[in-house]
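With one protein chain removed, the remaining protein chains of the complex are shown where they sit.
Should a chain be cited, it is by its letter among A, B and C, assigned in written order, with residues numbered from 1 in that chain.
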């Protein structure tokens, strides 16, 4: 019985790993994970995480580049996960519906995070409806901007504080000069949120050329 | 005999569905239908429409993602068509030559619609000759900008009013913060109009960086 | 003997047609021939031209979309060549070394031609060395800008006047709001000049955002 359960887990892990490999290739083609940057994960039904091994080229991932960590982000196979795994762990705790987390480094997200001091407010875009529960362009979606920090626990603490102190749900956040994090109830949903944010961040940056 | 007629319709439907699938992949590769946005249709010879099922990824459509609605936009197979199907219905009524309608969400169309208050006037571009009946760059093509509205019937009413109150034909229109609609006498023609508009919208936006 | 000569010509035509088909696909992928715009030709050893048939999609050309015209641009097979074939004829007369002419419609060429009143002077770019006879970035390459004109003979007259009145060779020219023409001693050379001009036009446009 235990054997069967492990087998089931293994199939689930392999399925999620394959989805993360595909997501990496798609994001690389769009220039969003240059130079081995970025990291991805998916939550399995037993609460453990499938996560990218540290330092791999995200456009050429193979299933062997996806490893298993426990719900606290500790390696289950001896390999070293991406340094920012604790940010993934924080997200899965903060949003119980999250099943996948994607962290791209895009030009427009990086610029917007460097140029805009406080949270970015997105409104009057039809594409906001890509996010769960948003059914009109009139909704306002807030994207917090956190200061970059090499101490990932401290950075995760910043995110946690925002999530607990603000009632409104967020669908992603920016880290200054670094990129953005977004998530969803599947790898596919998280990819949809990446595409929506990237589009909106580019619009926001280009609008600012008129009104710096 | 009826069987044969149905078969003929089915072949026509399959042909149009295949063209819409291809259009979706091409538009997705160009970044014009991010995050499951956009919707497409083609008019069949019996007046019914082949239209995208609501919420599908437009870059990975299969024929199963294209459904049939009647000339009023009512589902003929129980599935739910794209929420904006009524805008397609309005176009086919307003322009009897229309056989395909494409609605992409592009960065430049979105920005232009947010930045420019009234109708956009396009002139002195050789590429204007991509539109039917335009044979010189000196022609002026008007692109109305409608306010975005989640009440699609009301939005369709806005478009209808423009088409009946203005003598000059239009080849497409913008919805503020949302994207654009264009059409043609085939899926291929509608794609040509998408490419022409996207080029012209990008030119117009970039020109405004000099003269905001 | 005549049969053999015709066969030789036919092979030469097929070779050039295949090169123009490939050039079209490459230029389309780079967004430089949107919406069936653009036209291409190659000069054969008997002085006749292989040229694109009017109105074809330049990214999906087949050899059947390339036709034969005489040195004056008159159809040799009853089909209608691109409307701008006389501009190609003028170039082959004005530059005896020319064996291929490419005319893309790019965003940056269009914008530069609309924004910049007189001839564009390119200097201090290493990439200028892509043009024949240029061996230092210090050379100055002049790109004339002609007013757009639907009377192609009159437009060809403008180009001809420039070429005869100016001693310095030109490697291409802009037509206002329309695109650019460039040529070379083979399709491959003409493609190299397209890539060099497109890069340089984009640089020039982007520099003007700082110094409008």
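Worth a mention:
Methods note: a contact is a pair of C-beta atoms (placed from the backbone, for glycine too) under 8 Å apart; a residue touches a chain by one contact, two chains touch by 3 or more.
Just so it is clear, the structure is predicted and the values come from calculations on it, not from any experiment.
The omitted chain makes contact with just one of the residues A:52, A:90 or A:110: A:110. Only one residue in the set C:130, C:143, C:156 or C:175 touches the chain that does not appear here, and it is C:130. Against the chain not displayed here, chain C makes contact via residues 124-127, 130, 135-138, 188, 192-193, 195-196, 198-199, 202-203, 206-207, 209-210.
Residues of chain A in contact with the chain left out of this view: 31, 34-37, 57, 105, 107, 110-111, 114-115, 148, 150, 175-179, 205, 208-209, 212.
Following the convention adopted for this analysis, only the chains that are shown with their structure count from here on.
Contacts between chains trace an open chain of neighbours here, each touching only the next in line. Chain A and chain C have Cα centroids lying 46 Å from one another.
Within chain C, contacts with two or more other chains are made by no residue at all.
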